[in-house]
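All protein chains of the complex are present and in place, except for one that has been dropped.
Then we have chain A:
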Amino acid sequence: MFNIRDELQCYVTCISDSGLLPLIGVVLLAATLMFGLYLKSTDTKNRLISLVLGQLSILAAIALIIHAMNCSQMLSLEIYMAYVILSTSIILLLPRVYYKVLIKRYKARPITEIMDWPQEFVDELDIKATVYYYDSAVPGAFASGKAIFLSIGMLELTDTPELKAILAHEVWHLRHNNKTPILRQLALMSFTGNHSQDELEILADRFAEKTVGKAALESARAKLV
C-alpha cells in the first residue's frame, strides 16, 4: 500500500545517508532560481531559456534522488516521471495526428472528389497538404497538420480568386505550424507565444496578398465579415 508518511521517511533516510544532499540542494536551488527568472523576465528568449533550464534542473534533481534511493518506495517519483513522459509525448504527437481526428469529426472528403483546381493550387504553393471539403452551409476554412478544410458554404460563397486567397492564407498557417513544432509547443507551455492570434492572421493575410493579390484577398475578407 502507498503510504505517504513511510515514503517521505524513506526519502529522508536514503538521501541523508547517501551524502548527495548538498548536491541535490544546489540543483533544486538552481531550479528555483530559473523558475523565478522565468516568472520575472519579459523577454521571450529569456523566458524560454529559463523555463527549459528550470525543467532540466528538476530532471537532474530527480536523477540524483533516484541514484540516492536504496529502497523501493519511489512510487511518487515513478508517477511523476510517467506524467512527464506521457504529457510530453502527447504535446509533441497531438498536432501530428489531430487533423485526422478533424477529418473524422467533420466527415471531410478530399476536395478532388468534387473539383480539381484547389488541390492543384495548394500543390503549386509547395506544401504537402490535402484539401478537404465538409458538409456545411456555414462558410468556414481552417487548417491543421497536413490538411486544409473548406466547407461547401465557403465554396458557394467565394469565386476562384477569393478562394485562392483563402487557401493561401491557410497554407501560411500550415507552414508556420509545421516549421518548428517543438519550439511552438515550448512557447505554448511557457505562455510566451511570439505572436498573438491577431498578428498570426495578419501575417497569413500578408502571404495571401503576396500570392494572389490584394483585390482577391480584400473581396474575400469583405464577404466573410
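Following the convention adopted for this analysis, a contact is a pair of C-beta atoms (placed from the backbone, for glycine too) under 8 Å apart; a residue touches a chain by one contact, two chains touch by 3 or more; residues count from 1.
Here is the rule we use: contacts and distances are computed from a predicted model.
The unshown chain of the complex is recorded in UniProt as "Predicted transcriptional regulator", chosen from "ABC transporter permease", "Nickel import system ATP-binding protein NikD", "Membrane-flanked domain-containing protein" or "Predicted transcriptional regulator". One of A:I66, A:I114 or A:I202 touches the chain omitted from the figure, and that residue is A:I114.
In the full complex, chain A contacts the hidden chain through residues 114-115, 117, 133, 136-139, 152-153, 155-157, 160.
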